[in-house]
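In this view, the complex is presented without one of its protein chains, the others remaining in place.
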Amino acid sequence: MTDVVAILANGFIYGSIYGLVAIGMTLIYGTLRILDMSQGSMVMAGSYVGWWALAEHGVNALVALVLAFIVTFILGTATELVSVQPLINRAKEVDLEMVTFITTFAVAILITNLALQHFGPFQKNVPVIVSGHVELVKGVTISYHELTMAGISIVLMGSLGLFLARTRWGLAVRAVAQDLDAARSMGVPVTRLYPLTMGLASALAGVGGVFLGGLYFASPTAGDQPLLFALIVVVLGGLGSLTGTIYAAYLVGLIQAFTEVRYGTTWTLTILYAAILAILLVRPYGLKGSPSEARL
Amino acid sequence: MIGGLGSLTAGRWLLIGLGVLIAAVFPLVYTNPYYMTIIVTAEIILILNISWNFILGMAGVWNFGQLAIYALGAYGSGYIMLHYTSVPVAIAIVLGGVLSAGISFLLAIPTLRLFGIYTSLLTFSFAQVVQYTALNDPHLGFSDEGLTGGSFGYPAVPGLFPDYGQEAYLRAYYWVCLGVIIASCFAVAWLRQSHLGYALRSARDAPAYTAARGVDLRAARVAAFVLSGFLAGVAGALYLSFNQSFTTSQMGLTPMSIDVTMLVIGGLGTVTGPIIGTAIVTAIQTKLINYPGWTLTVLGAALLVIVIFVPGGFVGLFSRVNRRISTWVSEGDEPPPGDPEPDQRLVA
Partner (left out) sequence: MSDLLLDVRGLRAGYDRAVVIHDLDLAVEPAKTAVVIGPNGHGKTTMLRAIAGLLQPWAGEVTLDGRRVDGEPAERIAGLGVVHVMQGDGLFAGMTVEENLLMGSFLGSSWRGRREALRRVYQALPLVEEKRAQKARTLSGGERRLVGLGRGMMRPARLMLIDEPSLGLAPVAIEAVYAALADLRKESEAAVLLIEENFTHVGGIADVVHVLEAGAIIRSGSYAELSTDETIVQTYLGALPEAGR
C-alpha cells in the first residue's frame, strides 16, 4: 500500500516536470520538424538563474521563475537564430532534421561549457520555492516544493494548450506546423515565428530548471539527465504530438517511480531506454506518431 | 583523394607513399613520451572515427551507437585477455572486433525499418542502454569486478607488448595503430568504388530510386554496419590494451561530441576527412589542456561554424579551392559539369 502511494505520488511529480521539459521539444518538432538537443542546457540555464536569483539575491520565488522564463526565452531565440535559421533556406543541400540535430547539440556543448567556465564545476544549491512537506500516508512524504513544481508544470502545459487553441499567434504556430505554404499566404511571418517558438519552448524548460535545481543542484551538467528523459518522452509520445507527449511524460514518471521503489535508482534509465528500444522495434514512429501526421 | 583507388594518379600515389613513409619513420626521430601517448591515443580515436565515418558519412546511416559498439569491443577483448591468458593478445583484439561486428549486425536489423531521426534515436537509446548497463554491471553479480568494472574502469590487462620499455612500447603501439589506419583507409577507399560503396552512396542520396533499380539496400546497410562495427571494436580493444583501462565515461556525451566534431570538421563521408579532423581537434585539445572549460567551448563553436558555413568540412573546402584554382588555370568560365560533388553535402 505504501509502495503504491509512493509510486503514484512520485510518478505524478516526475511526470509533470518531464512533461514541462519535453513539451517544448514537441512544440519545436511539430513546427520546425527538428529535434532540439539544446533543450537540456535550457534546463541547466534555468537552474542557474534560480540559484542566482534565489540564493544570491534572495528575490521572491515568482520573480525568479519569471526571470528564468525571460532569460531562457532569449537564449532559445538566439539558439534558433544561430543554429537553425541559417540552414532553413538550404533544405536542398542539407538534411535539415539531421544537421540541426548536430547544430543544436553544438549549442548545447557551448552553453554547458560556458557555464562550466563561468560558474565552475561545483554544484550550487538552489533554494526550494516553498519549504515544508506533507505526509501522504505513513512513510510517504512529498515536499511542498515538489507539489508546487507539479502544479505550475500542469498550469504551464495547460496555458500552452490554451495559447495554441485560442490566440492569434498560437493558431499561427499550429498553422505553420500543418501547412507552411498556406500559413505564409495567410501572412504569417515564418522567419519571426520560428525563433519565437523555440524561445517559448526553451522558456518552459528554463522554468522547469528552477524547480529541478531546487530538487537537485545547479551544475553545468544538470541538463544532461533532463535531456535524456525528454528524449524518451518525445519518442514514446510520438514526435510532434502534444497529447502524446503528456501521456508519455506521466507514463515515464510512473515507470521511473516504480523502478526506484522496487529496484533502486540505478536501473531507471536502463529500463526506460530498453523500453524505447522495444517500442521503436515494434512501432517505428513511436506510440502515437506516424510519419505524416503528429503535427501539433 | 575523393575518388576510388583506380582514379588515383601517379602523383597522388607518390604523395600517399611519402606521407606513409614520414608517418612510419616519425617515432624513430620523435620520442617524447607525453606527446607520443597523446599521438597513439589519437591514432586509436582515428580508427574509431574511420569506422564511424564509414557508416555515418558514406552510408548515411545516422548511427549514434558507435561509441557503445567501440566499448563492447574493448570489454569483449578485455574479457578474453583477462580470463583466457593462453589466447594471444592480438587474437583477443581481433575477437573484440568480431564481437562488435556481431552486435552491430544485430543493431542493423531494427534500423532497416527506420528513417532519419528515428535511426539516431534508436541507436542513441542502444548506446544509453549499453552505457548504463555497463555502469551498473558490478551490481549484476556475474563476478566480483563484473564484466566491465563499472564506473571504476576495466582491470589491467596484459596488452600487446607487456615486456617492452616505455619508449619501445609507445613506438610499437604507434606502428600497430598506423598499420590498422593505413589498411582501413585503403579498405574504405576501395569499398567506396566497389559495388557496395555505390549502393550505399546512392541509397544515401536517393533511397527510393536506388531501391527501384533493384539494389538490395538492406544487405548493403547491414554490411556497412558489420564492417564499421568490426573496425570500431578493434579500436576499442586497442584502446583498452594500450591504456590498460577503459571506463564507461568513454562512451558518454563528451567523447561523442568530440568525435562528431572531428568527423564534421574533417569532412563527413570522405576518406581523408577523419584524419584531418582527428589531427586538428587533437591539436586543439592538447593546446588547451590547461584551460579545461575552453576545449569544448572552442570545439562546440567550431562545430557550429563548420556545419553552417563549410558543409563539406576541411576536405570539402580544400577540394573546392583546388577545383576553383584548376578552373581558373584552365581559364574556363563554366563551372565543371555534372554533379557538384555529392560528398560535400552532409547528406542528401
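Letters A and B mark the chains as written, and numbering starts fresh at 1 in each.
As a convention for this text, a contact is a pair of C-beta atoms (placed from the backbone, for glycine too) under 8 Å apart; a residue touches a chain by one contact, two chains touch by 3 or more.
Since this is a predicted model, take the numbers as computed values, not measurements.
For the chain that does not appear, the touching partners among the shown chains are A. Only one residue in the set A:96, A:171, A:196 or A:281 touches the chain that does not appear here, and it is A:171. In the complete complex, the residue from A:56, A:135 or A:181 that touches the missing chain is A:181. Interface note for the absent chain: among A:121, A:189 or A:264, the touching residue is A:189. Counting over the whole complex, chain A has residues 92, 168, 171-172, 174-175, 178-179, 181-191, 293, 295-296 touching the chain that is not drawn.
In this section, only the chains that are shown with their structure count from here on.
Spacing of chain A relative to chain B, judged by their CA centroids, is 32 angstrom.
Residues of chain B touching chain A in their complex: 62, 110, 113-118, 120-122, 124-126, 128-129, 132-133, 135-136, 139, 253, 257, 260-261, 264, 292-297, 299-301, 303-304, 307-308, 311, 345-348. Interface of chain A with chain B (complex): residues 35, 82-83, 86-87, 93-95, 97-99, 101-103, 105-110, 112-114, 116-117, 224, 228, 231-232, 235, 239, 266-267, 269-270, 273-274, 276-277, 280-281, 284-285, 291.
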